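With one protein chain withheld, the remaining protein chains of the complex are depicted in position.
Naming follows writing order (A, B and C), and every chain is counted from residue 1.
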Amino acid sequence: MIISMKRHASREEIDGVIQRITEFGYKIHAIEGEERVVIGAIGVGDTSHCLEALSALDCVEKAVPISAPYKFVSREFKTNDSVVTVAPGIEIGHDQFVVMAGPCSVESETQIMESAHLARQGGALVLRGGAFKPRTSPYDFQGLAEEGLKLLAKARAETGLAIVTEVMSDAEVPLVAEYADIMQVGARNMQNFALLKALGKCGRPVLLKRGLSSTIKELLMSAEYIVAHGNKDIMLCERGIRTFETATRNTCDIVSIALLREMTHLPVVLDPSHATGKRSLVPPLSRAAVAIGADALILEIHPNPAKAMSDGAQSLDPRQWLTMMEELQPYIALWKQARLAAQPVAV
Amino acid sequence: MIISMKRHASREEIDGVIQRITEFGYKIHAIEGEERVVIGAIGVGDTSHCLEALSALDCVEKAVPISAPYKFVSREFKTNDSVVTVAPGIEIGHDQFVVMAGPCSVESETQIMESAHLARQGGALVLRGGAFKPRTSPYDFQGLAEEGLKLLAKARAETGLAIVTEVMSDAEVPLVAEYADIMQVGARNMQNFALLKALGKCGRPVLLKRGLSSTIKELLMSAEYIVAHGNKDIMLCERGIRTFETATRNTCDIVSIALLREMTHLPVVLDPSHATGKRSLVPPLSRAAVAIGADALILEIHPNPAKAMSDGAQSLDPRQWLTMMEELQPYIALWKQARLAAQPVAV
Amino acid sequence: MIISMKRHASREEIDGVIQRITEFGYKIHAIEGEERVVIGAIGVGDTSHCLEALSALDCVEKAVPISAPYKFVSREFKTNDSVVTVAPGIEIGHDQFVVMAGPCSVESETQIMESAHLARQGGALVLRGGAFKPRTSPYDFQGLAEEGLKLLAKARAETGLAIVTEVMSDAEVPLVAEYADIMQVGARNMQNFALLKALGKCGRPVLLKRGLSSTIKELLMSAEYIVAHGNKDIMLCERGIRTFETATRNTCDIVSIALLREMTHLPVVLDPSHATGKRSLVPPLSRAAVAIGADALILEIHPNPAKAMSDGAQSLDPRQWLTMMEELQPYIALWKQARLAAQPVAV
Partner (left out) sequence: MIISMKRHASREEIDGVIQRITEFGYKIHAIEGEERVVIGAIGVGDTSHCLEALSALDCVEKAVPISAPYKFVSREFKTNDSVVTVAPGIEIGHDQFVVMAGPCSVESETQIMESAHLARQGGALVLRGGAFKPRTSPYDFQGLAEEGLKLLAKARAETGLAIVTEVMSDAEVPLVAEYADIMQVGARNMQNFALLKALGKCGRPVLLKRGLSSTIKELLMSAEYIVAHGNKDIMLCERGIRTFETATRNTCDIVSIALLREMTHLPVVLDPSHATGKRSLVPPLSRAAVAIGADALILEIHPNPAKAMSDGAQSLDPRQWLTMMEELQPYIALWKQARLAAQPVAV
C-alpha cells in the first residue's frame, strides 16, 4: 500500500498512521517529500481492511493498494490460458472458436427444437435459451421455469448441442445445474454474491456476464468469488455496458476482451446481441470479436424474430444467421492460426 | 403506442404492421406523413410484448409506448403521498422527517450498542447496520449474519430504535424479516427479481436502493415488482449513481428526489454516505436533501470510524454526527412547514 | 510521484527507471516489496512530462502524481474564499447570495427589457441572456450576435442589473468584453483552450461552466488556464453532467459544490435550469443549492416561455419565478448566517 498524507499533517498524525499500519503487520518506508509525507507499507496482511481503516482518517489524503485485489483469476497467478471443457469435445479457451446460439427465451417445444436445429446448422456447438428470465417489468413474460429446462434437455438429446441457460437465485442453483452444461449469470446478477457463492459449489462451468456498470476489475472480483468458493471453470462475458449513448442498447466495450486476456487466464466471450440490441449490427461486431481475440460468441437467433416473446429486435433470423456464420469463417481461420502460433501445445 | 415506419417502408409492410397490432387487440390510427408513416395504437393490451414484436421488424424505425410501464407506484394511480409506518410512532412520508443512522456493519455487541445510543442521542429514530454484507471481494469481512441480526434486536430492545438491515437473497428473506423493521435492498440487488418477489410477501416495509446504473424508471419498475407481489410499503432510496466522475464515490443524483416526488406517491430517502463516500460532504448534502424535499435520510455513523471494518471514510464520528443533527434543525423546521402547507391533514 | 514497477521487472529495468527519474531532477526512494518494487520520486520538476515518459515504459505498472496538477486555484494555495466583484455592490463569494436570471437567448428588445424588469423584480442582481448561442443544429437560431449585446447593454442601462453573456470563440472575446460584466464560457467550450487563453487577458470576470463530461479536476485545470494567462476573477459553475439517466436533461452533481469549496477558493455557482431541463424541478434544486453552500445561482426565466426561441421547457414563467424567490428567502437567511459565522470579516 501507498499512503499519502494530507499536506499539513502533523508529526503526531504521521506517527499515528505509521503505528496503525504496523499493527496490521506491515513494514514501513516513509518518504518525506517537500510537499507531503508518503508512506509505503510492505508485506502481507489484511490489505483491504487496513486500507479502509486508513482512508477513514482525516489526516490521510489517499491510501491505494499496489497489488490487484484478485489472485486466483489473475494472469500473474497462472500464466497460460485456462481451458474450460463444456462437454465432451467442446473446449473453450484453446484453439476451438465456439459459438453459442439460440433464442432469448424458451417459448415452446416447437420453437426450441427449430432453434436448436438452426443453431447446429450454422455451426454452433452450444444452444442458449432462457428458462428463468430477468425482466424489468413484473408484467412481462418471466420464462417457462423448470418446463423450459426440460425442453432444453430434450433439444440437447436430439441435436447433441450443449446447453447454456441462466440461473437467477442461489435457491435455484441445484435445479438449473441438473439440466445445464453451462450456468449463466446475467448482467444484473454479476454482484449477487449469494448466487456467486452457490455457483462455487455447483459442479458446472459458469458463464459470468459483466454487469451493466461493472468495471473490469469488479468482473474479475466476481469471478474470484466463484473460484474462492470452489469452482475454477469460469468464462467471462462482455455484453455491453451502460453509457450516455442511446443509439445502441448498450455500448460494447470490445477492448475489454483484449485487456482481459492480459489480466486473466480465463476465457472471454462476447455477446453481440445484447451489446448492440440491433440485429444488423450483430454480424460486423461478431467479426470484430473474432479479430480482437475473443474465445467464443453467445448470440440470439430465432426461427421467426417477429414472433419472439423477447429480444426480437436483436435476434438474427435463419437466413441472417447462416450467412453470418459463412462470412465469419475466414476470420475464424485467421484466429485459429494466431492461437496455434501463440500457444504451442505441450507434448 | 406510436410506431414510426422506416422511410421507404412498402404499402405491404405497413399493412403487415397494422394487422400485427390489431392481433394484439389495439385500434389503429395511421398518419401518413410526407416522409414516413406513423401508426398510433390505442387501447389496452400486452403492450410490452407488442412493442417487442414490432421492434423486431426491419420495416419499423421505432416503436415507443405512450404510458409508463408501471402502474401501482405511479402518482397518476394514487395522487396523495403514501405514508409507510415503520414502527409505532415512526411514519415516513408525511410530516415527520426521519433520520436512520448507524454503522455500515454490525461488528460486535459493544460497537452496535454504542452506535445505537449515539444514533438516539442525535435524534435518529431508526438504527441501520448490516448483518449480511455485499462485498466486492470474497476476502473481505462478510458480516456476522444471524448473530448480527440478534445484536440489532438487542439494540432495539435497549434503545427503542427501529431496525433497518440488508437482505441479499430470497432464501434469507424469512430470517431477516424475523428481526428487521425495514428490509433493505442494496444497490447491487435492485434488479434481483427473485429477491423482489420474495419481498412482496415478507410483511415488512422495504427500503429499495437505486442501482448504481439504474434509471429512475427502472427503480420504479423494481418497486412495482414488490407491489405486484403483495407489498405496498416501499421507500425508494437515492444513494448516488456511477458516472465518469471519480472525485466522489458516486454521483448523487439529488434531482431524482424532486422528480420521484412528481412521478410516484412513495416516500423518497437519501443516503448521503454512499452518495459521497467522504464524511466531510455528508452534512452539506444532508442539508440539501432536506431542502429539496426528501422524506428521510439514512447515513453511516460509527463510535470510532478509524476502527470500522467497512466504510470508515464515509462514517461520521460522534462529534460530527451530533453537530450535523443540530445544524440540520432549522432546515427540518422549514421542511415541516412546507409539508404541512402542502398536505392539509384530513379531518 | 509514485512509480510502481511491473511484478516481473528486471533489475536492469528498475535501474533504467531510476536513472530516468533522476534525469528529470527528482530524488529517489525505492521500496522493494515482496511482490514488486515501488519507487517514490521527491522534489520539484516537470512532473507531467516525467509521468508521461515513465508511463510509456513497458516495465512500469503505473505512475501516479502525489500533488494536484493545479496550483493557483487550489485551496492549499489560498486558504480564504476569493470574492469576485462583478459590478459596484455585487460581490460573489462572500456574504451576498447572488441570483443571475434571464432568458436563454436575447430575442428582441421587448423580450429582453421585460425579462430584465422581471429579473429585478424577483431580486436578481445580474441579467443573463445569450447573444451568441451554441446550438447542436446548424439550422437552429444562432443568436442576435452584436445586436444582442447592444440590447443587453440597454437593459443594463435601464435596470442597473449587471450582464452575463456567453462568448464562444477567442476571436469574439474583445467584442463581448466591451458589453459584458461577466464573460460566460459554455459547457461545450470548457476545454476550448484558445478561448481560455484569450479570457486570461480580457479584463472581465469569467463564469466557467463545467463541461458535460468534465471531471472536477479538469474544471479546475481549465480555471488554472485562465489564471495562468492573467485573470484571477473566476467563478465555477456546475450545470449538470451527462450520464446514462435521461429522465432529466443532465444529472446535477450537486455534491461538486461542497467538494469544490474544499478544493478551491473560487466561488461556485449552480445553474438549475440546465441541470434539470424541466421548470418544475428548478425551485427545489435551487433550495438545495443554497442549503449546500453555493455562492450564486444562474437560471432561466422568460416573460412567456411557450414563445421562447430556446430552452422554453426549463424557463420559469413570471409567476413561478417570483414565487420561487420568495420561498427561497428563509434558506438564503440561513446561508448568510452560516457564511458570517464561518468567515469573520477582517477589521
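In this text, contacts are C-beta pairs under 8 Å (C-beta built on N, C-alpha and C of every residue); 3 or more make two chains touch, one makes a residue touch a chain.
Just so it is clear, the structure is predicted and the values come from calculations on it, not from any experiment.
Trainee: With the full complex in mind, choose from A:Val86, A:Cys252 or A:Leu299 the residue touching the hidden chain.
Mentor: The one listed residue touching the chain not shown is A:Cys252.
Trainee: Out of A:Leu149, A:Ile241 or A:Ala296, which residue would touch the omitted chain in the full complex?
Mentor: Residue touching the chain left out of view: A:Ile241.
Trainee: Please output the residues of chain C touching the missing chain, sorted low to high.
Mentor: Counting over the whole complex, chain C touches the hidden chain at residues 20, 48-49, 52-53, 55-57, 69-70, 134-141, 168-172, 188-189, 191-195, 211-213, 218, 221, 224-225, 228-229, 242, 305-313, 315.
Trainee: What residue numbers in chain A mark contact with the hidden partner chain?
Mentor: That gives, for chain A, the contact residues 213, 215-217, 241, 243-248, 251-259, 262, 275-276, 278, 280-281, 284-285, 287-293, 330-331, 334.
Trainee: Name every residue on chain B in touch with the hidden partner chain.
Mentor: 2, 4, 7, 29, 31-36, 38, 40, 42-44, 64, 66-67, 76, 213, 242-244, 246
Going forward, only the chains that are shown with their structure count from here on.
Trainee: Mean of the CA atoms for each chain, then the mean for all of them together: which chain is nearest?
Mentor: Answer for the innermost chain: B.
Trainee: I'd like the Å distance between the centres of chain A and chain B, where a centre is the mean of that chain's Cα atoms.
Mentor: Here chain A and chain B have centroids separated by 27 Å.
Trainee: Chain A to chain C: how many Å between their CA centres?
Mentor: The separation of the two C-alpha centroids amounts to 39 Å.
Trainee: Report the inter-chain centroid distance for chain B and chain C in whole angstrom, where each centroid is the mean of the CA atoms.
Mentor: 31
Trainee: Can you pull out the residues of chain A that are in contact with at least two other chains?
Mentor: Only 213, 242 qualify.
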